[in-house]
Every structure is written in structure tokens, then in C-alpha cells.
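One structure, as C-alpha cells, below. Some questions next.
For this view, one protein chain was removed and the others were kept in their places.
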Amino acid sequence: MRQRLRCIIHKELIQALRDPRMRSMLFLPPLIQLLIFGYAASLDVDNAKIAWMDQDHTPESRQLLSEFEGSGRFELAGMPDNERAMQRMMDKGQVDAVIRVLPGFARDVKRGRTTNVQILVDGTNSNTASIVSGYASQCIARYSNEVAQQGQRSMLVASTEESGGAIRPAVPQITSRTRVWFNPDLRSRNYFIPGVIVNIITLVTLSLTAMAIVREKEIGTMEQLMVTPIRPTELIIGKTLPFVLVGIWDMLLVMGAALLIFHVPFRGSFWLLLGSTLLFLLTSLGAGLFISTVSKTQQQAMMATSLFFQPFFMLSGFTFPIRNMPVVAQWMTFLNPVRYFMEIVRGVFLQGAGVEALWTQMVALAIFGVVILWLSVMRFHKQLE
Amino acid sequence: MNYRRTRAIYRKEFLHIIRDPRSLVAALLQPLVMLLIFGWALSLDVDRIPTYVYDADQTPQSRALVNDFKGSRYFDIVAQVDSYHPIEQAIDKRTCLLGVVIPENFGRDLGLKKNAQVQLLLDGSDSNTAAIAKGYAESVVAVRSAQLQATIQAMQVKPPSVNADVRVWYNPDLLSGNFIVPGLIAVIVMIIAANLGSLTIAREWENGTMEQLLSTPARPSEIALGKLAAYFVVGTADMVIALLVGIYVFDVPLKGSPVLLLVSSAIFLFGALGLGIMVSAMFRSQLMAYQMGTLLSFLPAFLLSGFIYSIGSMPRVIQVVSLFVPARYFMEIARGIFLKGIGIELLWFNLLLLVGYGALVFYFATRKLRQKVA
Partner (left out) sequence: MLPKGNGGPAVHIDKLVKRFGDFVAVDNVSIDVAPGEIFGFLGPNGAGKSTTIRILCGLLPPTSGSATVGGFDVAKQPEDVKHNIGYMSQKFSLYDDLTVQENIEFFGGVYGVPSDKLAARRDYVLQMAGLEEKRTTMTRLLAGGWKQRLALGCAILHEPPILFLDEPTSGVDPIARRNFWFLIYQLSAAGHTIFVTTHYMDEAEYCHRVALMYGGRIIALGSPAELKTSLGAGHLLNLETSDLLGSMTALEGQSGILDIAVFGGGLHVKVDDPAAAIPRIYQVLKDKAIAVYALDSIVPSMEDVFVGLIEKEEEKAPA
């Protein structure tokens, strides 16, 4: 049995590695995903573009502008001087927001009257919109505080001069000091890259396994294999083992890049990660096997993979937090093995979590893995008869 | 180009598609699944942030601040604790995202006209949510601070204050669904192109029928066009499904011209399928064609088109790369027509680019096919 097994594994590996294009496929997808998620995919809003519409043209309004420019968060993309021009800029998507200072701004400030500055936000991207309006509001609040302080000081000076008393200190402020755990710089990539590992492993083991098996069906060599003494179990192991190796290889590749190039912190135990990966592989290989039993052609295998992979991956908390989902959807994610693996990977990387913290997820993975694999193997056996 | 030959190829491809019900059903199901996930389940909106509060002060001032958090829709006070430790534990266990710690002398300091400080602890793992939560939390504190000043100063002279009046255009309720669904159509089209288009020629090579086909008078351009036309039908069905579901189920407003939307979508679909077929012509193995197809169509459409991640925040190099992603231009068109109601006078350039892209990939597909005869 050992020998037959070795033969099949050998054949699969040769088939996989001989074709130079196949070889590149083992490197390319993980690297590209890494590059994109490491560098490109960012939910941070670094340089929001604003248009400044100053209808007041006073030193006060210019001071407000310098507040914005000095914040380091905004890029001034234009200064439209009429409605039409402003509308066009928004319509064309050239700016994320328009800050409009109304006529009479400086007069109101000097007279100590409450006044408004308009922030017109492009709500198309609701995420960016929230963040941009938040930043803009902060700038205005800072300006407001300054004005208040100045006003207060001048009033205090005036009143103490009258009464001859000591200058009282400024009105107290409440400030906040924020400490961010695990990802102090709030860098998106620290959040995404552990997820990329999950993505790669799932994709590779799932789709390549399914394709490899179905390919033999399509070409007709499956029949050929079945007349040899080979047992179904050996066939399954032989077909899936090479992809386990590929999956682990890709994982190491991404981890290496994550640590060395992107400096993503790794605070936990490597063996824990490896062990959880192997647990997860039970699920993904089982799913790949299952897909191969419901597909007659490679095209069907690919479409099935795509159809299944999408929801499971998207609903695992990769880019979209599970917390934000409707309650029903959140419950559904309890049935999603990818969710548990994602939590484990993130936990190991960012939180340095150990078995004590992650054992529930690991148990869940183990259960899912065994069940799915067992069902798929049963089905596969049945089909071969 | 001969019409009859192209039509014969189109008919044959169509029969292939119809006779493979599994793939067809999967193809038609795909937009529904994606809409369900993206339109309903997934959201980047941040609210109901689980918060732990440790009020070590228990004075009217501190309680006022806690009430501010309670009253905000963004925060969900899960527990009020009486020490630091439970907050740490909760953050570790991921049962809380934000911890608000009000120190002992908070009220006293304020009474003495000294500055007081509140501590905010955040779980930074999910940087996006954390950044937004941080912003909201800090502004709650800032607002309370401003109100405090106002209260104190109200006893004297009303101070000047400058407030922000925020108006949101195009998507007033900031519904992320409105943001995501129009863009989703672009992603769906690209996926279909990757899955269906990229396999068709490679499969015929594997079966041996491509050699037979090439020995007939059928030109490579006719083969490419005939195949593209057949998949165009499926792609259009998918697109229409996505549009109808988006508009009627997810209530995404369609402020612009439906005709322009359909025409732009058709042009985009043509280019996407052209890309798929070009990839298919490059490989003789379906496996490779599929991988490359996904790499070139789905990933860029998802990640580099501005679908979720804004292009402006990406490093320059990647921004340049995104210039070559057709989905990016269609994203602007789709969002523009849906949410902004803009028309061709602002979108003509994008449309022109898409037309050019379609022509380019089709040309390369034909050329690849001609070369591969050898």
C-alpha cells in the first residue's frame, strides 16, 4: 500500500511541478495578494481631498483654512468660487468633501456669535464619508476651541483689569488619552495580512484539489487508475497530500514576507499556527474533495469552488467585521470554519494568544474538519463503485 | 469577417452553455449570492461598539460623561466594571472593543478648574473599526468638554463657538449598501468573465476540437467573436439580475439614466469577456487559464477598482497600476449614474476608455489564437 501511495504522490507532484507555468502559479497568487493587501488595500483615509469654498475672504476664514491644511489629513484639491464649479467637482468625484465658509463668518466670530461652517461630504463611499467628516469636524472644533480661548483670555484680561484681581486660569478642558492595543499604529496591513494567509491556504487547497481530481475524470485517466490495485483511500490521500504541501509552502511564503517585508508583528507560537493550519486543512481538503464529487468537468469544479468560496470567505471576518453583520448573519458564521481559522491566525499574530485563549476555535475546527472530510470521503468512495 | 461562420460558432457555444446546466445555474446564482453577502451581511458601518466603562470617580460630572456614551448610537455599553482588569480581559477575549476609564479625581479636578483626563483603551486589531471608534469616542469627550466650557461660561458671557454643519450628499443616510451594490455589478461581471470566458478556448484545446476548428475556414477573429457573443448573453442575464435585485430589493436609488447604465454595462461586459477569452487563448490547460483569469480579472476588480478600498489611499505605484484596471472606470460610471445622477457629459471619457479596452483585448485574443496554431 505504501508503495502505491508513494507512486500516486510522486505522479501528482511531478505533474504539478514540471510545468513551469504551474510552478509560477504556486508563487504568483500568494505574492500578488500579499502585495495588494500589504500595500494597496487600505481602509485608512490618509489624504482626503477637499475643496475650499471661501465666501468670506477674511483673516479669520484664512486661519480656518490653515487649520485644515496643517492637520496633515487633507489635500486641497481646488478652491471653487461658485456653486456650479463646486457641484462639478463633487459630481466628478474630484473631492471627498467641500468646506464652505459662509459670508459673515468673521463678523460672527468677532461678535462672539455662534456660527456654522458647512461640510459637504460625498456620501458615495459611506465609510470614507464618516471618516472625512469626522476629521473635518475635529479641525473645526480645534479652531473653535482656539477662538474660545482667545476670546476668554481677552475677556479675562479685561475683567481682571477692572477688578484688579489675579488672572484666573483658562476654563478647564476634558481631554482624552487613547491607547490602542495590538495594532498601535492602526495599520490596515497588520489586520489584513494574517487574513491573506487564510485566503491563500483555503483557495489553494480547495480549488487545486477539486480541479486535480476532476481533471482526471475529464481526461479519462481516472478510469485507468481504477483498474489498478489502488484503493480509494490511497487515491484520496495521494491526490490531497501534494496540495497540503503546497498549502503549507504558500503559508510559509506569506508568513516570511509578512514578517520580513511588512513587519507584521508575530507574537504567538509558530507551532500553534502550524497545528491549527493542519486542522483547518481537514476542512478545506474535504470541501475540495466534495466539490470534485459533484463536478463532471473542470469548468463545473471551478464554478462550484467560486460559488462556495466567496460566501465562506467573505463572511469570515476578513475585511468586514462579523460584529457589523445583522444578527442572523452573525449566528450563521458560527457554522463557518473559516471564521475560526481567521480568529486563530489573527490571534496568534497580533495578540500573541495561546492555546488557552484559542482552544474553542481549535476544537470547532477539528469537529468541522473531521465531519466534512468524513462525509466527502464517503461520497467519493460511493462514486467510485 | 464572415457572418455565417461566426453565427455557427455562436450557436455551438450557446448549445454548450445550455447543455451544462450546472455551470449555468452556478453562473446565474453567483450574482445573487454576492448581492446577498455584500448587500445584506457585510457592512463597514460602525455602530453598537461594545464598550466597557470603569468609572472610578462616581461624581455627577463623570456620570454625565458616561451618559453621553450611553446615549450615543455608536456605543453599546456592555458592562460597567469597577477595576481595570476586567477591561483587559474583555479586550483579550474580544468581547469588548473600547474601554472608557474615568480616573478618581475627575470631578474634583474639574471643580478646581484643572484639566481632567479620560483614558480610552482600544482593541486595534481591526484597524478600520478601531480608527472609527477612536474618532467617535474622542469626539464624545470633546463634545462634553465643549459643553462644560459652555456651561461655565454661560454664567459669564456667551462664548463664540464655531460648529460644524455636516451635510452628506448623494447618500444622505450613509448607507453602505448604496455604496457597495453599484460597485458589486462591476465585480460580478468580472467574475463571470473569469469563470466562463477564460475556460472556453483552453477546453477545446484539451479536447482536441480546437485543432479541428482551426483547420476549417473559420478565422480566429470569428471564433473569438462567436464565443464572446454566446457568453455575452449569460453575462447580460447576470447583470440584469444584479441590477434588478439591487434596485428593488436593496432600494439603491437610480438617479441617472437607465439606458446609459445598460449601455455602459454592455461595453464593460464586452471588455471583460474579451479579457477572459484572451487569457483562454494563452493557455492550453484549463487549470492554468482559470488561475490566470482569476488573477487578472477578479482580484484587480475587487481590490484595485475602488470597490471597497479607496484608490487615493494607496501607494503611488499601485495607483498607477489601478489605471489599467477597467473595473475602476466602470466603478465610477456605475456609482455616478446610480448615486449622483450624472450623465454622459461627465462620463464620456471613461466610456471611451472602456471601448478602447474592449477593442484592445479582442485584438490580442485574436492574435494569440492565430499564433497558437503552431
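First chain written, first letter: the chains are A and B, and each begins at residue 1.
Simple rule for what comes next: a contact is a pair of C-beta atoms (placed from the backbone, for glycine too) under 8 Å apart; a residue touches a chain by one contact, two chains touch by 3 or more.
Every value quoted in this text rests on a predicted model; they were computed, and no experiment measured them.
Trainee: For the chain that is not shown, enumerate the shown chains it touches in the whole assembly.
Mentor: Per the touch rule above, the missing chain touches B.
Trainee: So which of B:218, B:262, B:299 or B:321 would be touching the chain we can't see?
Mentor: Counting the whole complex, the residue in contact with the absent chain is B:218.
Trainee: Touching the missing chain, which residues of chain B?
Mentor: Contact residues on chain B toward the absent chain are 2, 4-5, 7-9, 11-12, 15-16, 19-20, 207-209, 211-219, 373-374.
Just so we're on the same page, only the chains that are shown with their structure count from here on.
Trainee: Approximately how many whole Å separate the CA-defined centres of chain A and chain B?
Mentor: The separation of the two C-alpha centroids amounts to 12 Å.
Trainee: Provide the residue numbers of chain B that touch chain A in the complex, in ascending order.
Mentor: Residue positions touching the partner: 20, 22-23, 26-27, 29-30, 33-34, 36-38, 40-46, 48, 50, 65, 91-94, 97, 109-110, 113-132, 134-139, 141-142, 144-146, 148-149, 152-153, 156-172, 174-176, 178-179, 191, 195-196, 199, 203, 206, 283, 285-288, 290-292, 295, 299, 303-304, 308-310, 312-315, 317-318, 322, 332, 335-336, 339-340, 342, 346.
Trainee: Could you list, by residue number, the parts of chain A that touch chain B in their complex?
Mentor: Counting only chain A, the residues touching chain B are 19, 21-22, 25, 28-29, 32-33, 36-37, 39-49, 64, 88, 90-93, 96, 108-109, 111-131, 133-138, 140-141, 143-145, 147-148, 151-152, 155, 168-169, 171-184, 186-188, 190-191, 208, 211, 215, 218-219, 294-300, 302-304, 306-307, 310-311, 314-315, 319-321, 323-326, 329, 343, 346, 350-351, 353, 357.
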